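With one protein chain removed, the remaining protein chains of the complex are shown where they sit.
Letters A and B mark the chains in the order given here, with residues in each chain numbered from 1 onward.
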Amino acid sequence: MSKQLDLLDIQGNVVRAYGRYNFPFARYVFLNIRDAKRGRAFVGAVTEEVTTGVRWDDGPNPIKKPPSTVNIGFAYQGLKELEVPRASLIGFPMEFVMGMKKRKDILGDDGPSAPQHWDPIWRDNRETDRHKDVHIWISINGQSHLDVQRRYEWLQQLVHHSAGGVAILTGHRGDNNTEHLPFQDVHAVFENGKPTSKEHFGYTDGIGDPVFEGLPGKPERVVGRGKQMRDGKWSPLATGEFILGHRDEADEYPTAPSPQLLSRNGTFMVYRKLHENVGSFNALLDRAGASFPGGRELLAAKFVGRWRDNGAPLVSAPDAKSKAEWDEKFAQANQAERDRMLSGFTYDDDMQGAKCPFSSHMRRINPRASLESTPGAFNTPGALANRRRVIRRGLPYGEVKDTTRDDGNHGIVIMMLNASIQRQFEFVQQQWINYGNDFNASNDKEIILGNHCPMQQSKAVIEADPDSDAPPFFLTNIPRLVETRGGDYFFIPSMTALRMIAQGIVDPT
Amino acid sequence: MSNIAGKAYAMNVITPIRWYMTWINKLIFWIALKTPSTLKGLITLSLIHYARWVIIGRKQFPHLDKHQPKEDLHYAYMLFFSNFNGSWAQYVDSFTFAIPAGLDLFWKWNVRYPKSVPLTSFHSYIQFNQIQTDHYYNAYPMATANDIKSAKKVKAALLDFDTRYAAAKPEEFQKQYNKLLRELQHDLGTMQPLPIVSLADQAKGD
Partner (left out) sequence: MGNKNGKAYALTCLSPIRQGHIDGVAYCDEVRHRLQHWGLLEDSPMAKVPQTYLCRYFVLNDVYYESLAGPDIFSTMYEILSFFSDRFRTAALPREDHLKSKYLVFSCNLHGDLDTYLRGMWDAISEDIQRIWCFCYGFDKVKDADSFVAYMKKCQLDAALFFVGSNDDPLPEQLKALYLKQEFSHFAAEHQGLPPAELQRAYRAFMQRVQPLNLASPTWKPGQSSLPSLEERREQAA
C-alpha cells in the first residue's frame, strides 16, 4: 500500500530536514500578537510564503528550490489571541495548553535546567506580562547567511506593516553574554569552510529520522528507520504517529481539535534550546576515559551509541578493530549503501548491551525491538517503541571557543515533531531519558541528556561482553552535560488551516 | 495522589459480565495459569508487582447479617486489581501495543468491552469503569517490580560469591568478582524516589 500525502498542504519542515538539503543556516523568530485582526492579517501574509512539503524542481509546473524557507507555528496562547474559537481550543491536548514550562516536573527541567535560568524570552513567557508571551514561531532556513538575512528583512517588513498588530520578541542569549537578541540563530558546525553534521560535543548528528507512510524519499530508507517486523523486514510507521488526520499505529486517528480542517495535516512541535556543557563533557571523558579499557574515543562512542567521527553505530563497530573495517567499507560504499550502514541496524545481536550500552543516547531514545527481551512475547517486536518515535529537526547554535569551559554560548536547538507530545516526546523524556526502569537500570539516566544531579552521584553501567573476562565499567558522578535554556510547545498547522486561521473562519459547528 | 504510592499505581476496575458467561472467563484464567506461554507477554512487560481478577457471582456479595438487604443483580461482576509501575497511560498503552490479543481474551466476555485496539475507546472503557483508591500502601515505594526481581538475584549471587570466594587469593578473588559484576550488570541500577507520575502533581504548575 503506498500512501500519497498532500505535500502541498503539509508544511515543508515536517517532511524534510532542510539541514540536509543545503540549508545550513537558520533563524528562529518568536512573536507576540497585540491585535487579533492585524495579527490574522500578518499570519495571512506570512502564509503566502510558507514553504510546503512539495518536491522542488519536480513534475509539471515545478516549484523551484528557494534560497530560504519559511515555516510557522503557534503556541496555545497564540491561537487564543488569533481568536480561534473556544470550542476548537478545548480540543487541544492538555500538555499543549499548559506549555512546556509548566511541565517541568515531568520533563526533569530542574536545577540548572529550571525556567529561572532560561533565556529571558522563555523565562518571561507565560508569566505576568501578556505582551511577553510567545505566540508565534517562525523559522527561516537559508542556503547562506545572506539568504537568511534577506528573508528576515522581508519578515521585518511584514511586522512593520502590521502597525503594531504583532511584535518580534527579544530575549535570546547570544555570544558575549548578550541577552536581548530578537532571534535565535543556529547553523551547522563548519570545518574547513564546509558545513558538517557535527554538534559541539564532537558527535555526528542528524542521522536517522523515522520513515512513515507517505513520506517522500527512497523506499530503502525504511530499513532502520521504520518499524521492525517479525519476519526481519522493516515497514514504514503509520502516518498518524506524526501527522494529524491520518491513521496511527493504534488504528485510529490521533486525538485532534475540531474541526478537521483545523487539525488535518498539522502536527505538534516541541522546541527546546539545549546548552551543552562542553567543559564538563571533556573533563568527564578525560577522567573516565583514562581508566576505560578501549580508551577515550570508544568511551565517547559508548555515551551515544555511535562513534563521534563518522556516526558509525556501535552495534556494527563495537571496537577499534571493527571500526577500522567499517570505515573502509564506508569509504567505498555508494550513497544508498552508506545510508544503510548508518541506519539499517537492529539490537537483536546485542541484547546484553555489550556493544551499545542500555544507557547510551541512541538506545534510550529509540530502543528499536530491544525491549522485547523474550522473543515473540509481543504482538510485534517493536511494540513498545513504535509509538514513541519523534521527527527531529534543528541545528547547533554558537561556537566553542574554549573546550575546557561550560559557560560559552554553545548548544543545539532541537525541534521534535509528533502527533502526541505527551505520548511521544514527554514519555521518552520522563521514562527513558531521566529514568531507567524499562532498561533494568532502576533510576540510572541516559548519559548525555539525563538531568544528572551531583547529590545523587549519577552513574551508568557500560556493559561488558558476557563471554569476556572484563567487568562492566561504571561511569560515575556523571555531571549534567546538557541544560535546558528554554522552549515551548507549538502547533504546526497545515496550509489549509493557516489560511483559515488567517481569515478568522475556523468554525467547529 | 491516592492511586499512587511511590513507584506503584493501584488500579481498580469493576465490570459487569453476564452470569452465564463467568464460566468462560474462569476457564480462560485457569488455562492461562497452566500454560506459562500465555503469560509470556505479561511477564516480559515486567510492569506489574501483583494483579488479580475476582469474579463475583450475582449472589456472592458477602451477606453477614439478617438486617443486611440481599443483593438483587442482573449481572455478575469482575473486579480487577493491579499494582503496576509507570503512569496510567504507559500501563494501559503497553498492553494495547504489546499484547492486544491477550487482553481481549481476558476481557471480551464483559458487557460492552470495546477491544483493546483502537486505543481511545479502550482508554475510555478502563477510565469509565475505574474506581479511585482511598488508601494505598506499598512496602517498597522506591522499588519497581524489576528492582525487586533484580534485588533477589543480587542477594543470592552475592551470598554464593561470598561462600566460594571471599577467602580466595586476591587475584582469584578479583577474577571471580569481575564475573559476579558481569552477571549482575543489569541488576545494579541505583534506586531513587522518582519519577512523578501523578497527573495531579503534573498539573501543579497551573
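Simple rule for what comes next: a residue touches a chain if its C-beta (ideal position, glycine included) is under 8 Å from a C-beta of that chain, and two chains touch if they have at least 3 such contacts.
The model shown is predicted, which means the values in this text are computed figures rather than measured ones.
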{"item": "Hidden-chain contact residue, picked from the options B:92, B:117 or B:145", "value": "B:145"}
{"item": "Sites on chain A contacted by the missing partner chain, in the whole complex", "value": "291, 442, 455, 457, 459, 471, 473-474, 476"}
{"item": "Touch list for chain B against the chain that is not drawn", "value": "2, 5-6, 8, 10, 12, 14-16, 21, 25-26, 29, 32-33, 39, 42-43, 46-56, 60-65, 67-75, 77, 79, 81, 83, 109, 111-115, 121, 124-125, 128-129, 131-143, 145, 147-152, 154-155, 158-159, 162, 166, 170-171, 173-174, 177, 181, 184, 187-193"}
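Heads up, the rule we're going with is that only the chains that are shown with their structure count from here on.
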{"item": "Distance between the centres, which are taken as Cα means, of chain B and chain A, whole angstrom", "value": "33"}
{"item": "List of chain B residues in touch with chain A within their complex", "value": "7, 40-41, 43-46, 85-86, 89-90, 93-94, 96-101, 117-120, 144, 146-147, 150, 175, 177-179, 181-183, 185-192, 194-196, 201-206"}
{"item": "Contact set on chain A toward chain B in their complex", "value": "94, 98, 101-106, 108, 249-252, 255, 352-353, 358, 372-374, 376-379, 383-384, 386-387, 422-423, 427, 430-431, 434-437, 440-444, 456-457, 459, 461, 463-464, 466, 468-472"}
